[in-house]
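Shown next, in structure tokens, is the structure this report addresses.
With one protein chain removed, the remaining protein chains of the complex are shown where they sit.
By letter and in written order, the chains are A and B; residue numbering begins at 1 in each of them.
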Amino acid sequence: MEQVYLESVSKRFGKTIAVNNLTLRVKKGEFIVILGPSGCGKTTTLRIIAGLERPDKGRVFIAGTDVTNIPPGKRQVAMVFQFYALYPTTVFNNIALPLKGKMSKTELERKVREVAKILEIEDLLHVNVNKLAIFEKQKVALARALAKEAEVYLLDEPLTLLDPVSRIRMRHEFKKIQKEFVGTFIYVTHDQFEAMSLADRIVVMNNGVLQQEGTPEEVYFSPRNTFVATFIGEPGMNLIRAEVLEEGEHLRVKIGENTIQLPAKEGLNDNEVIIGFRPEHVAMGKRDGYLLLKGKVLFKEFLGYRSLLHIDLGDDQRIIAVTNKLSHFMKVNKNNIIELSIKPENILLFSKDGERI
Amino acid sequence: MNVNKLLWTIIAFIIVNIYIFPVYWIYLTAFKDRATLFELPPKVIFTPVWDNFDELVRYGAIQAVLNSVIVTGVSIAISLFLGFLAAYALSRYRFPGKNLILFYIISTRMMPPIVFIIPIYMMFSYLGIKGSYLSMILFYIGLTLPFSVWMTKTFVDDVSIEIDQAAQLDGFTTFKFFRKILIPMIAPGLVAVLVFSLLSVWNEFLMANILSSPQTRPASVVLANIRGERGFNWGRVAALELIYTIPVVILIFLIQKYLVRGLTLGVVR
Partner (left out) sequence: MKEGSLAVKLENLKVVLGNKVVFKNLNLGFERGKLTVVLGPPGAGKTTMLKTIAGFIEPSEGKVIIEGKVVNDLPPSQRNVSMVFQTLALYPNMSVFENIAAPLTAQGLSKEEIEDKVYGIAKLLGITHTLDRKPETLSGGEYQRVAIARCLIKEAHVYLMDEPFINLDLKIRSNLRDELKKLAETLSKTLIFVTPDPIEALALGETIHVLIGGEVVQTGKGIELYKMPISLDVADYVGGGLFNIFKGEIIRKDSEYFFKNEDFIIKIPKELLLNDLPLNSEYFLLIMPENIKPRSFIEENYQHLTKGKAYSIEVLGGDTLIYYELESGNILKSLVNTIYRPSVGLEEELYFEPSEVILFNKDKVPVVKWNKYT
């Protein structure tokens, strides 16, 4: 049984469809990240799970119970927002407040110390929150949520307001929490690195529609459509148009001057196809059996631990090659014409409208 | 959902009417003749008459309202203008004694105006300007300027100095920058200052009474004296009040868009 189940949930605001027929299943103990650009519907989805928004269509289940019509206070969810929203009192009181009246005093103290220990804020328990740094305040907000023992913990871009250094520290905290704390987490962010680093599974959304859900490896190496392919990864997947020459036992496609043979795929009924491959899968030079591409070097970029090569394939198509070995690009210069090879296993096919084949 | 909206609309309607009612009643009263005035239960539907207005015109009420407009208009205009210039200087420039000046400006408003009556009266008498428009205008500028400077400064502070610098690089002269960029940016704030100043000056009675002559006295003074007459002619009082509100109503209609923005601008951070 799933811990959280959204069944065909839709929500619109005026003319905009914020969430479009979303079905989502979250298992108990999972750390799910909903990822997408701003306006994709991820925050609305979270708020629907929390009960802060009512879906126009569909149902919400938490721990097996239909909570669609149950107000947020009674849903057994805990939420952490971008803006920590703490009360002007001690750390201890902030964490303890939602628990007052629900357990004995000793139980309460034990619980507070327990979460404070996980988040390493034990020695701050009797400090007033207005004396804390921003990331410490966010830790308190987090501790407050964790102390509640909710069925699901909802986090709405909690690190967005932090400076880069604090953000990385807090991400380590989340890793720690995942190990030391048993709970189901649904985390929303627009930062793909954050998503890839924290998630057990990632749910990619765009324009209110679920694009793909899967492990970080799945969305990275096996994107289900061109949106996911270009959104995930920095730079995103290279996508180039190719002409289909022949179908049947093998698939032959033509890119520019080059023809390649690929294993046959079902469902391709077109004369044009989109070929995708990750920038790090582009090798220099010619190799047998590989897809060969020829292009002109537009420019090189050295970015420390990796170097990028921007290549013009002609016909308005450009690709980027990435390497961690500087020596690979050493002999290549601007405006050189070079040959590139891509292993067939690393090539993905998409239809003209962007769906994976 | 619609029932909710309807309910709230009704509640809002009721609240607004509670506030508007006195004004509405006065407007109504202005058109009543002596007889209808005292009828009980009070009449809402009746034949309106212009008698009260006729009497007022003869009495010189129009002149009184005009005086109010002149005195208020000139003093607020000057106060806003000087206030803006001072606010800009205090916001952007660094100079010795700045904090002292800021404090001094605000401190003048910490004293209740009644404290000024005797000194001002004596000074203006000595200068021979007592009874003229000038005396009232000068006083009102002094009254509203501190607030005008202080509040305008907060709005100018909110504008990043890099806008000034960008304008400098773009070749704007200071006044062109004021006209085309800075003032439009803080327009809602200036309107808020305008309204607050207006409230202080338009209805002001104490100093107006002392400093005005029969020719220059503004409507606030006339309104007070009109009550001193034998018997209360509420109809006439109401009529004067109606005329008295007209300039303000016109002004508010003209600036209402800025008004809401300006009053809430400083609050939401």
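What to note about this one:
Quick note on the criterion: a residue touches a chain if its C-beta (ideal position, glycine included) is under 8 Å from a C-beta of that chain, and two chains touch if they have at least 3 such contacts.
Computed from a predicted structure; not experimentally measured.
Touching the chain that is not shown, out of B:Ile163, B:Leu199 or B:Ile252: B:Ile163 (per the contact rule at the top). Across A:Asp123, A:Glu234, A:Glu249 or A:Asp315, the single residue that touches the chain missing here is A:Glu234. From the options A:Phe135, A:Tyr220 or A:Phe350, the residue with contact to the chain not on display is A:Tyr220.
Looking at A:Arg252, A:Arg306, A:His328 or A:Lys343, the residue that reaches the missing chain in the full complex is A:Arg306.
Although one chain is not shown, part of chain A still touches it, namely residues 165, 168, 171-172, 175-176, 178-179, 190, 193, 196-197, 216-217, 220-221, 233-236, 278-280, 299, 301-306, 310, 322, 324, 326. Residues of chain B in touch with the missing chain: 160, 162-163, 165-172, 176, 180-181, 184-185.
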